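Every protein chain but one is kept in place in this view of the complex.
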Amino acid sequence: MSTFAEYAISALLLVGGAFTLIGAIGLARLPDFYTRLHGPTKATTVGVGAIVVSSVIYFSTLGRGIGVEEILITAFLFMTAPVSANFLAKAAMHLEVKTTENTRGQTWDQ
Amino acid sequence: MSLPLVVLLPFLGAVAAPLFAQGGRTAIAVASSVPALIALAALFPHWETLADGGVVLHSYEWLPAMGLSFSFRLDGLSLLFALLILIIGLLIILYARYYLKAYENVGKFYALLLCFKGSMLGIVLSSNLLLMMIFWELTSLTSFLLISFWTHKQDARRGARMALAVTGGGGLALLAGILIIGNIVGSFELDDVLAAGDQIKAHAMYPVALTLVLLGAFTKSAQFPFHFWLPHAMQAPTPVSAYLHSATMVKAGIFLMARLYPALAGTEQWFYMVSFTGMATLLIGAYVAMFKHDLKGLLAHSTVSHLGLITLLFGMGTQLAAVAAVFHVINHAIFKASLFMAAGIIDHETGTRDMRRINGLWRYMPHTATLAMVAASSMAGVPLLNGFLSKEMFFAESLELNLPGLIAWLPPIVATLAGIFAVAYSARFIHDVFFNGKPVDLPIYPPHEPPRYMKIPVEILVFACIMVGLFPAVAVGPLLFLAASATLGGEVPEYTLAIFHGFNLPLFMSFVAFFGGLLMYSQRQRFFDFHARFREIDEKAVFENIVLRIVDLANSVTARLENGSLQRYALLLLVSVIAVAAMPLLDLGIFVGENGLSPVDAPTAIAAAVLILCAFATAGLHRQRFYALVLLSVVGLVVALAFARFSAPDLAMTQLSVEVVTIVLLMLAIYYMHPWTPVETPLKRRVRDIAIAGVAGIGMTLVTLAMLTQPFSSISEFFLANSKPGGGGTNVVNVILVDFRGFDTLGEITVLAIAALGIYAMLKDTALTPPPSDGAGHAWARDAHPLMLSLIARPMLPLALMVSAFIFLRGHNLPGGGFIAGLITSIALILQYIASGMEWTEDRIRLRYHNVIGLGLLFATVAGLGSFAFGYPFLTSTFDYITWPVVGKFEVASALIFDLGVYLAVIGATLLSLVTVGRLSPHSAIRPKQEGA
Amino acid sequence: MNHWLTAPVLIPLLGGILQAFMGYAPISLRRTLALATTFLMLVSAIVLLIMANDGSYRIYAFGNWQPPFGIVLVLDRLAALMLVMTAVLALFCHVFSIGGADEGNRQFHGLFLFQLMGLNIAFLTGDLFNLFVAFEVLLIASYGLLMHGGGTVRTVPGLHYVVLNLIGSAVFLISVGMIYSVTGTLNMADLAVKVPQISGEGLSIVKAGGMMLLVVFGLKAAILPLCFWLPRAYSKATAPVAALFAVMTKVGIYAILRVYLLIFGDDAGKLANLGMDWLFPIALATLAMGVIGALGSGTLKTLVAWQVIISVGTLLAPIALGSEAGLSAALFYLLSTTWTVGGLFLVSELVANQRGSAKDRIITAPKMQSRTFLSVLFLVGAVAAAGLPPLSGFFGKVLILQSAEAGTEMAWLWSVLLTGSFLTVIAYSRAGSIVFWRTVDGHLNKPDPLNGRVSVAAGALTALAIAMVVLAGPIMAYTDATAAQLHNADAYIEILQTPMVGEDS
Amino acid sequence: MILVALYITIAMVTLAALLNVYRVIKGPDAPDRVLALDTLYVNAIALIVLLGITLQTRMYLESALLIAVMGFVGTVAMAKYLKRGSVIE
Amino acid sequence: MELVFALVIGALTSSGVYLILRARTFPVVVGLTLLSYGVNLFLFSSGRLATGQQPIIGTAASYADPLPQALVLTAIVIGFAMTAFVVVLSLRNLADNEDDHVDGKQPYKSPAPEEEEEVTGK
Partner (left out) sequence: MLDRLSFPQPWLSLTLFVTWQFLSDGISGGSVVLGLLLAWGIPQMTRGFWPDRPAVIRGWRAPAYALRVLWDIIVASVEVAKLILSPRKPRPMFICYPLELDHPLAISILVSTISLTPGTVGADVSDDNKLILIHSLDAENEQEIIDTIRARYEKPLLEMFR
């Protein structure tokens, strides 16, 4: 396995792990539901995406072909993450989940 | 052949008789008497054999394994009883012809009567104790139906049930006794049993056997303290009571004692049990009879008393006593039958049986009166009548008992006392009915003589009384001799059937009895006053109360145990499981097998911790139902991860897809339920449940620990070795599912299919109204199908289908297979339902899920049946590598068709279930917005 | 390999599939096909009985995989007996249901046939896990059938029945896991080979597993204290379903016979006769409980439901004592009681239909229609059930009594059984006299007259109590042979050597 | 080197998963729990992929794909329940 | 590892058992599901635990016991069918008794004895 590949894989892994963790931290410590929504939709998605890509490279360098499963997974995540976020946001607004005091603007009533 | 015929005929008659019911009472009466006549004719030729001291045996093999055979036996004893049953039976039939009203169900009556007669004949003629047992219980049953013939009468029903309970119950005791005897002797054949008398008496189980047999006999022949059922049996139509009291039913018990006399009698136990029971019965019966105002009541208690007398005689154990007993059986049968018929006539003509109202009938029905008076005198033991002879013998025997000290005087005194009472109540029967002033407002007035033919039976019997009384030796001598010898098993003692034995103690006792009785009757008022001090107990009421008491008790016990609480039942089940598993697991303890523990990696440990935490959280927070669901899905997810972590990709995928479907289903459900569970069970119960749950958990932990650390080898080596060569696939799990154990999978998809069909059937016409708002009071949103979701959902379907195809096709060699593919397709479709609604979706996929299910099962089955063609068993898979031009080399496996069946069944079942539940929704008719856009 | 063995499984399966397709076909067609299926099943069962009567074991290896690796069906006398018993009962129940009970739900016949399939698999399979699958098939079908008939009365008993059986299934799986984790096999014959060789801690694990399995079978068989779900479930079920359920408890008993005589039999070394010492007192207690319940029941159907529990106790007592004679007696009684109870359920239904609002409750009501016919049927059923002469029940009980060897067990068995019979007689006579004889004035708004189908079905099923007496000789010969065969586990084990198709034997 | 990176990544993702579980249990509102669950699913994908790399096998990638699908459907269903009540109508 | 796994099964079992003993249908259903998870894991582990030994010929040096995996797969499916049925049954219970109590909140009363007393004629 070429050292470049090794670097790339390790880097992607670490970046992915980091983003996943950050997304989770966001989910854990941000003040209200709407702000928490941002962590998973972006960071986590990207993080997992990176890890999956690293898997693609890893196995292709092992000569096990290009994993289309990984690609499907990534595509799927990027397609669905916003939808879930949107849908959850609507649910939250419907349930009149409280926003932090410093939130500007209004939610819509469902 | 003739003996079985004798027994069988009445039953055939019972079937035939009702057919003559249309022809009127005479026709049916004639028809019903045919069997008896044939029977008598059939018995007659055997007289010679018996006279020469022989025995007629007709035996046919039936169930040797059980010791039960169709064997019948005619000897003196059985002949005597058979004749009584048949002849008196005939008279009863004739009598009943006039007794019954035209509108009554004569067909039923004669049918039952004949069945009863057949059963009685069965008892006396069987030569196999088990066979006799069968007829014994049959008499209980048939008499039950006869006594309750007038089902509209409460007393009749109660009396019948009481009779059944007592005699049927006694029968069960007798059964036990007979089984023990058969066990001792090693055969139920009468000859063997009678021959093995000493062996039986020597056996340790003899007392038990004796007690049980006597229980049977005493209950049947109404011995104290089981006598109470008999008087209430007179609720039956008079012909029946006449029959039951004189020749049959009650005589069955007596017959049994006579029959088994050689086998059981002649021991201390026998003597005390039988004679003292007899004595008590004799006295009590006689005493109570005195005070009955009901004509039949008086007779019934006199029957009890006379049965006691006979029992006492058998109990004495001397041979002469036995002879006397047999003799009294004959006499009592004759006079008691005639008396009952007379009573019946009086009842029939006056409309009442109350002696306080019936007076001075002499003036109205002198003929009947004469007959009744003769019979009654015989009952009283007046000289020159048959009753006198046997009673005289009885007195004599009562003196022969060599009992220690003063007790020696007990039998004669009791005998005389009973004699006095007998005379008294007989006197009352004569005087209080036929003289004693004028009748008191009779329902039918003026009474007059009954139809001519109704008296003939009585006349015949009374004539017999006199004949036997005057010329005993001629009239019954031979028969009595035969019967006695049969009873005693051969040797018969010296006895003379003379009217006069000279002036001796027995004669003196008779005089005392006679004049004492008359004196007592003349002073009756004193006795009535005395007797009136004790309040009469109505046994029927007592019995009924006891039964009701038992029923109530049973009711409350049942209600306490079977209290309709699932929590209770589940608790019992779980506790039972724990209880039985506890002992072995306790000797197991905390055991780590020789394989020891393997190291844990941090992520696994953390995942496990998360799972445990969430599992407990689910249990702890289950009251917030939605919360519980979220936690549950975390658990499910981690379980799936565990499967992946421990080398089970197929399981991981299955678990994932099944879990999400389950969650969706549960969410469909809680929509209609309260969003939270109320606190109901008291803390104490919850603590108890926690304890039980804890024990269960610990138990499972210990077992798992021990199990996982034990060395292990299994049949799976075979699967790993043969999966590719034999099953044509490298995914061993899948090959097991579709090939090695394909039959399990067939069953599994059948379960899935049935569940879906059952769910469909169960909700077909169920209506549920969901709460208008969620727990926090937010009304549900109007917008059913948000734009983005429905847009994203659609492109997913084709992709999902392709993925399913992919997963399906590779399943035989790589993780996947029909089941998972099916679930993916289902999920994709469910997503459409969620995103765009039912109506919209079903417009686009026209599938009748029932058919999809059926198709799935069909494919799987047919795939299995294919192998029949090649002579291979069901589900034998074949596979081959085919090469086609463009396509190239590829594998075709019959297992793939089977897997296709699985695929379809899963889709059909999953969607049918979810859609069925979805249909409950009141919105399910609303058309989604997208239609417009 | 003899394809006949699959007939009792495949016939109802295909019939059931057909029903699934025919959801919207006219009811007459569905009825005809369903009934034909049940009839064919009976035929196949009889064929198998004749085969099995030669005393040899026949196996059918699915997928032509040598046991213990593949799943096998094993036909022996016991299996054949159970098959015929079930098929006969099923046929009459099916005929009865066609009298109208099957209306209002298009799935009825499908469920009915799948239930039979499950039962037959259970009786034939030689594989422990496949037995689990069979149980699940017959259970899920029974859940569906139990809920059949609309109305709200069945829901709660049904729910209890389902939940308890789900717990039971979980326990079953745990037991299978325990046993497999030590023996590494699932085939019963192979288990019979492996179990005696177990030693050390494996012993405790298998013992625990075996005992838990006994509880599971006990739940199915409805022994004390696992029987309380039954009375309401059965008495609330639609008549033909309740009647068919008469066989359900017998499946539990069958499983006990099969597993505990073969795997934990006399030759099972340290695990020989596992749990049988527990079973005897429990059986007697169950019998007593049944009698108490019968005495306290307020409706005919409840009375009959408790009779089911009585018979379970009566059956298990001699089985627990384990003598060959006892086993044979139990099998004879098994036939008798299953059919009788089935018949009584049907009769009770007919009675209920004739008594207006009083239904089958044991209370006074206006005189019912066709009273004589029904009361005679009830009388026959009651006599057979209570074990009075001259019907089959009596013979069964006498055989059971005879089978007990002298000793304390005998004393217990005899006293409980006979006292039980005595009280049962009281219960039946009381119920019968109140329901049939005690009438009040006033008339019922003309109930629908008995149609031929239901009368024939109920009558025939009850009349089997008489037929069994006539045929008692051959039947006893068969049960004796069956008992002997069951006690000779070694012969069963030899099925492992059966050559597969294409191998030279 | 890959191995080191792999272990660090696994550690980070596991930690992330723990934080998600914390949010699932903490709430406070239903949407928070669902969001956290959704994120947990996504993390599970990462874990499976990482497992595959560690074991050098692709056998578990389909499981990861399925987690993605099932996670989404589950989230959607729950969100719809919260908002609309009836998930399928 | 084995201990951890055992503890997991223990936890699933006990939480399942506790919930099964509740008085409402919903917790009972959840309990049954938890119990079935535990049971499935147990049955699965009766083939012992293995890492990276998926029983797919040619993808590993040695293989985990495939039989329990197949059994558990069957068990999961059957479990799903049963869960689905009991969920719907509890809905039916809710519909019939306007209550989700496992006993339908309908106190059964067996006919009272006075009802069975002899009542003659009218």
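Just so it is clear, A, B, C, D and E label the chains in written order, and each chain counts residues from 1 on its own.
By our rule, a contact is a pair of C-beta atoms (placed from the backbone, for glycine too) under 8 Å apart; a residue touches a chain by one contact, two chains touch by 3 or more.
As the structure is a prediction and not an experimental result, all values here were calculated from the model.
Undergrad: Report, in label order, the displayed chains that the undisplayed chain touches.
TA: Listed by label, the shown chains it touches are A, B.
Undergrad: Given that one chain is not shown, which residue among B:403, B:440, B:579 or B:791 touches it?
TA: B:791
Undergrad: Can you name the residues of subunit B that touch the chain not displayed here?
TA: These residues of subunit B touch the chain that is not shown: 783, 786-788, 791-792, 794-795, 797-799, 801-802, 805-806, 809, 832, 843-845, 884-890, 930, 933.
Undergrad: So which bits of subunit A touch the chain we can't see?
TA: That gives, for subunit A, the contact residues 18-19, 22-23, 25-26, 29-32, 34-35, 37-39, 41-43, 45-47, 65-66, 68-69, 71-72, 78-79, 81-83, 85-86, 89-90, 93, 99-100, 102-108, 110.
By definition in this document, only the chains that are shown with their structure count from here on.
Undergrad: By label order, what chains touch subunit D and subunit E together?
TA: Shared contacts of subunit D and subunit E: B.
Undergrad: Quick check: more C-beta contact pairs in B-D or A-B?
TA: Spelling it out, more C-beta pairs touch across B-D than across the other pair.
Undergrad: So what's the Cα centroid distance for subunit A and subunit D, whole Å?
TA: 10
Undergrad: Averaging only over C-alpha atoms, locate the centres of subunit A and subunit C and give their separation in whole Å.
TA: 58
Undergrad: Which parts of subunit C, given as residue numbers and ranges, touch two or more other chains?
TA: Those would be 129, 133, 136, 140, 143, 147, 156, 159-160, 163, 167, 174, 177-178, 180-181, 186, 232, 296-298, 438.
Undergrad: I need the residues of subunit D touching at least two other chains; which ones are they?
TA: 10-11, 17-18, 30, 34, 59, 62, 65, 69, 76, 80, 82-83
Undergrad: When you check every pair of chains, which ones turn out to touch?
TA: So the chains that touch one another pair up as A-B, A-D, B-C, B-D, B-E, C-E, D-E.
Undergrad: If you look only at subunit D, which of its residues touch subunit E in the complex?
TA: Subunit D reaches subunit E through residues 55, 57, 59.
Undergrad: Inside the complex, what are the residues of subunit A that reach subunit D?
TA: Per the stated touch rule, the residues are 6-7, 9-11, 13-14, 16-18, 20-21, 23-25, 27-28, 33, 36-37, 39-40, 44-45, 47-48, 51-52, 54-55, 58-59, 62, 64, 67, 69-70, 72-73, 76-77, 80-81, 83-84, 87-88, 90-92, 94-95, 97, 110.
Undergrad: Which subunit A residues qualify as touching subunit B in the complex?
TA: 72, 79-80, 82-83, 86-87, 90, 94-96, 110
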